[in-house]
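Note that one protein chain of the assembly has been removed; the remaining protein chains are unaltered in position.
Labels for the chains are A and B, by order of writing; each one numbers its residues from 1.
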Amino acid sequence: MTLCEAEKTFVLHGVEENFRIDGREREDYRPMELETDIVSHAFGSARLRLANTDVLVAVKIEVDTPFPERPFEGKLEFFVDCSANATPDFEGRGGEDVAIEISNTLSAAYHSPKVFDLRKLCILKGRKCWKIFVDILLLECGGNLFDAVSLAVKAALWNTQVPLIRQIDIDGNNVELKVSELSDCQRLDVKTAPVMVTVCKIGEHCIVDPNVAEEQCSVGSIVVSVSENKFSTVLQTGTGSLHSSTLLDCLKLGYKVAQRLDDALWSTLSKIQPTEDVGFLK
Amino acid sequence: MPIDRKRINGPEETVPYNLYTKLNTKSLLQEFDELFCDGKRADNRAPLEHRKIFLKTGVVSQAKGSAYIELGKTKVIVSVFDPREIPNRTDYSLKGEIYCEFNCTKRRLHQQDAEEKQYSAIMKQALESTVCRHEFPNFQVDIYALVLHNDGSPLSAAITAAGVALSHAGVPMYDLIVSATLGIQHNVKFLDPSNTEQRLCDVSISSDGKEDSHGIIVISMLHTHEQISQFYQVGNISLEDITESVKVLETACKDIVPLVQKHLVKHILKTIKNNEDYVILVSS
């Protein structure tokens, strides 16, 4: 989608009046829908729909060997798949850059041990650990991918069931694990997992949750990823540059919104009943 | 990942032996205390002191413009090539593209891994807002950064050098670009961290659940217009610490600018003198 100058001016004026083209205020999000536990083969899954943006996240777990330099830690890997259904631009290798950007930002956001403690995924020091694969599928792009993806990832990790280890047999170099049934599992601790907020600068003001049209009008945006009360990653996207005071304003706004978003997500998740049977793939 | 069989690839993975030695049993906190005692860092710097910078242009003869930078032991070469047609592109793009490739020193396969790709993306982001891209529609400028020795802050070194190399290549630019890195750990801010400092800032060392910030911040500044063209942070840092760090980094960038300017002026004078010599030679 490309906008002409007049359309861009219209969007810009809307932002200045604090009344955006879809009727929202500058700090408002679009309505969201969240479903968990919808992919039966995965250990945990979630689907998030933020207006027209649709993201499906599935979590898989494997047993692996830890990195030699970090023998006490498990592994966490993100993989983003851009479906050509989302936008025609993703056809062929078109979505590769977006996919790499999103997965790199996610790994940076989950990098700090205070955000997501990989030590809990260790089974046997230097020998065995859990490796978590987070597969993200972009089903539809309606702007604001980062926010939607981070929320869906957090929900999917919350939903993830890690099997318990019943017994470890060590015979020389051979390690054999006996794992519990799927009905008897442990949840991951994701209270501190980060939530990302994209702050877009349009004209003199900053907005959150831009739609596709608004993304086009902005020269630069900042993706902040907030975990509890700290920033875990800040990344500038787009081609523009910002003055340092604007940057700090963006960070403050992003921080405030991320706190609200995290609270909303957490209260939604706590409402979900473990045995509830809903979802579009069932 | 597919491997080029014609090259000598070496072993797929290597593990440094010192991971298995008895010496490696120090806790991170002990390591930190060794690195930073009495307000001095391991190399006798104050926490907010930048390492000395050495700059040189015209080091790669095949490239249109090139620059070599040293920040202490960190050594980076950046080369810039003429605009060329964007490969595999059918539509018309109004603005030129920038292609960055960042190569690191840790012995790796010749293909870029995720970290290098991430650094390339950050570098591209930093340089896009300073190059006048409307001057070469439908073309891309290739910028290659090769890290010869990584002793911390390689990304900042590469971005600063890329700015110098671009202006050496005569690529029109809106502004001079300089970059600086800062690490935070245990309430201490390390400007221009070395490799060990950077590694320590990457993890949380206080195990008693204290609210300490830790992490790395890289920013790139456009000098005259006082704009931040790129901001990247990783770790776990509070808003107050980020605000302070941005101020520190801004002044650090301002301190690097005169050096870059001086170097460019010196370079211009030298080429003008060479041209004059050439004119005299031709006319005589």
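Going forward, contacts are C-beta pairs under 8 Å (C-beta built on N, C-alpha and C of every residue); 3 or more make two chains touch, one makes a residue touch a chain.
Quick note on the criterion: contacts and distances are computed from a predicted model.
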Quiz item: Going by UniProt, what is the name of the one chain that was not included in the view, given "Exosome complex component CSL4", "Mediator of RNA polymerase II transcription subunit 17", "2-oxoisovalerate dehydrogenase subunit alpha" or "GL12479"?
Solution: "Exosome complex component CSL4"
Exercise. Mind giving the shown chains that are in contact with the missing chain?
Key: B
Self-check item: Contacting the left-out chain in the complete assembly, out of B:Leu35, B:Val171, B:Ile184 or B:Cys201
Solution: B:Val171
Quiz item: On subunit B, what residues meet the omitted chain?
Solution: 64, 82-85, 89-92, 130, 132, 135-139, 141, 167-176, 222-225, 260-261, 264-265, 267-269, 271-272, 275-276
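Criterion: only the chains that are shown with their structure count from here on.
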Exercise. Return the distance between the CA-based centres of subunit A and subunit B, expressed in whole Å.
Key: 28
Practice problem: Write out the stretch or stretches of subunit A touching subunit B in their complex. | Solution: 68-69, 97, 100-101, 103-104, 107-108, 111-115, 220, 222, 227, 229-237, 239-244, 247-248, 251-252, 255
Quiz item: Which subunit B residues qualify as touching subunit A in the complex?
Solution: 15-16, 19, 114, 117-118, 121, 125, 128-130, 202-204, 213-215, 217, 222, 225-239, 242-243, 246-247, 250
